[in-house]
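Here the structure comes first, spelled out in structure tokens, and everything after it is commentary.
Apart from one protein chain that is not included, each protein chain of the complex appears where it belongs.
The first chain written gets the first letter, and so on, giving A and B; residue counts start at 1 in each chain.
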Amino acid sequence: MAVDLNKLHLRAPWQDLTTGMMIHAGGTSVEFHTGEWTAVKPSIDQDKCKKCGRCHMVCPDSAIVVRVVDNARMEGPGCGKTALDRMYQVDTDHCKGCGICAYNCPFDAIEMEGM
Amino acid sequence: MAKRERLSGNEAVAIALKQINPDVFPAFPITPSTEIPQYFASFVANGLVDTEFIPVESEHSSMSAAIGASAAGARALTATSSAGLAYMWEPLYLAASNRLPLVLAVVNRALSGPININCDHSDSMGARDSGFIQLYAENNQEAYDNMVQAFRISEHKDVQLPVMICQDGFITSHAVENITLLEDKEVKDFVGEYEPENYLLNPACPTAVGPYSVTDYYMEAKRAQAEAMKNAKDVILEVAKEFGDLSGRNYGFFESYHLEDAEYAVVMIGSAAGTTKDTIDQLRKQGVKAGLLKLRVFRPFPAEEIAEALKNVKAVAIMDRADSFSNQGGPLGAEVMSAMYRKHLQAEAINIVYGLGGRDVTVEDMGEVFAELARIAKTGEAGDTYRFMGVRG
Partner (left out) sequence: MTSLKEFMDRPDRLAPGHRMCAGCGATIAARNVLKAVKPEDHVVVTNATGCMEVSTFMYPYTAWQDSYIHNAFENASATTSGVEAAYKLMKKKGKLKEDENFKFITFGGDGGTYDIGFQSLSGAMERNCDYTYVCYDNGAYMNTGIQRSSATPMYADTTTTPVGSKSNGKPQNRKDLTNILVEHDIPYAAQTTFFKNFSDLYKKSEKAIYTKGASFLNIMTPCPRGWRYNTPEIMDICELAVETCYWPMYEVENGVFRLTYEPKKKLPVEEFLVKQGRFKHLFKPENEHLIEEFQMEVDRRWENLLKRCR
């Protein structure tokens, strides 16, 4: 990252601000945890999950992360279906708990917790 | 080697642009600046420049596209007048606050209404607080020279602010006069390649431009912008010095004409300074100590330098080719008087609004102004400090 976010805190002196308030980096918003807005979070049951990806597509917050995993080397729920597979995980740091993923899961694999 | 030519102010700016060969030129026509993009389009059509010329659908879009191009990493400019400048008022502020180097060639024309196509400075004076650097020209030569210097000032890393170069509509833009041009290579070398550090089209690192700023940052951002304008003073002089070495034509914040020993001075901007110089020549022959301060740089405002130059005068008339409708006078009057006050100058000062909508200014008119200054100096009574010149009734 070409920008030092630590210097750009809310009490930063004017000399520290970037010229023209440009940010020479991408995706710095990951440092802002919108997950703190809510205690309600989806939980994906990896055994019920059929990897259709619907939850990933409908998430307004890019907070359902697809991981392409090598199941041959993994153990536990959701593993061992195919050698290379996708695994959908909730990014709780950023999920705002809207519930779209749970409502739209065709396999009832997602529960909203903390309601 | 210098080339002698006969050109109008618009041609002079267009030729400077041909020599600069900028990257992107979005434009929308408006009298009296239309000729600049028109001449330039013919350069594009004949392969004389590499520039991407964008014939946009409005002035709001011409400034917006110039902003986009500059942010993308290109050397960009546009041209306009009057209502066109008013229409791009919003993006002017964006260019400045995003700290984007670019140039706006303004051909000054009265703002509507009533609609009028002739010269006054109400358009660019309306944009005086937009964060643009403003350079004004008296004639075609100065318009050309300012254009050649503009990108150097704008792109300087301590500045990174947009620059407006202004010339008087029709009086300068359309009148053909003698001019001395630099060689193409001299201009090319003087202006140099534009190599921004960070820009949208940098494949190695993305850039985000134009954030939403909460209160915690906004004022700091404005303070940083103010610093850039402060820095612009030195940079304008540095660039002028280098330009002087190249061309033999010397520029500063303003031109002093017989000001050193003047008792009566006029402060003004633009083409009417030529007329005033003729008046001063006549008065000097009669032994009247008349002088002129012709301002070139209005933003940043060289307050201290102006006050220093006026410190020995007995009376001064500040001439505004725009009214502020403040019931006090025009913008130049307010700022010069404030500069004088801070320097504790005791000279009497009046502010005269003149030349609106192309109203002619004669040598005799200016003679009257100096005569009035002599009366004021003698009586010590300035009388009404907000006056109009050349108006009936």
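The criterion applied here is as follows: a residue touches a chain if its C-beta (ideal position, glycine included) is under 8 Å from a C-beta of that chain, and two chains touch if they have at least 3 such contacts.
Fair warning: this is a prediction, and the values are worked out from it, not measured in the lab.
From the options B:Leu7, B:Ile36 or B:Ala69, the residue with contact to the chain not on display is B:Ala69. On the side of chain A, the interface with the absent chain consists of residues 3, 5, 8, 18, 21, 23, 25-34, 37-38, 52-54, 56-63, 66, 68, 86, 91, 93-94, 96-100, 102-104, using the contact rule stated above. What chain B contributes to its contact with the hidden chain is residues 23-24, 26, 50-52, 54-58, 60-62, 64-74, 76, 90-91, 94, 200-203, 206-214, 217.
We take it that only the chains that are shown with their structure count from here on.
For this pair, chain A with chain B, the centres built from the Cα atoms lie 52 Å apart.
Looking at the complex, you find that chain B touches chain A at residues 97-100, 160, 198, 205-211, 213-214, 216-217, 219-221, 223-224, 227. Within the complex formed with chain B, the chain A residues making contact are 2, 10-15, 17, 19-26.
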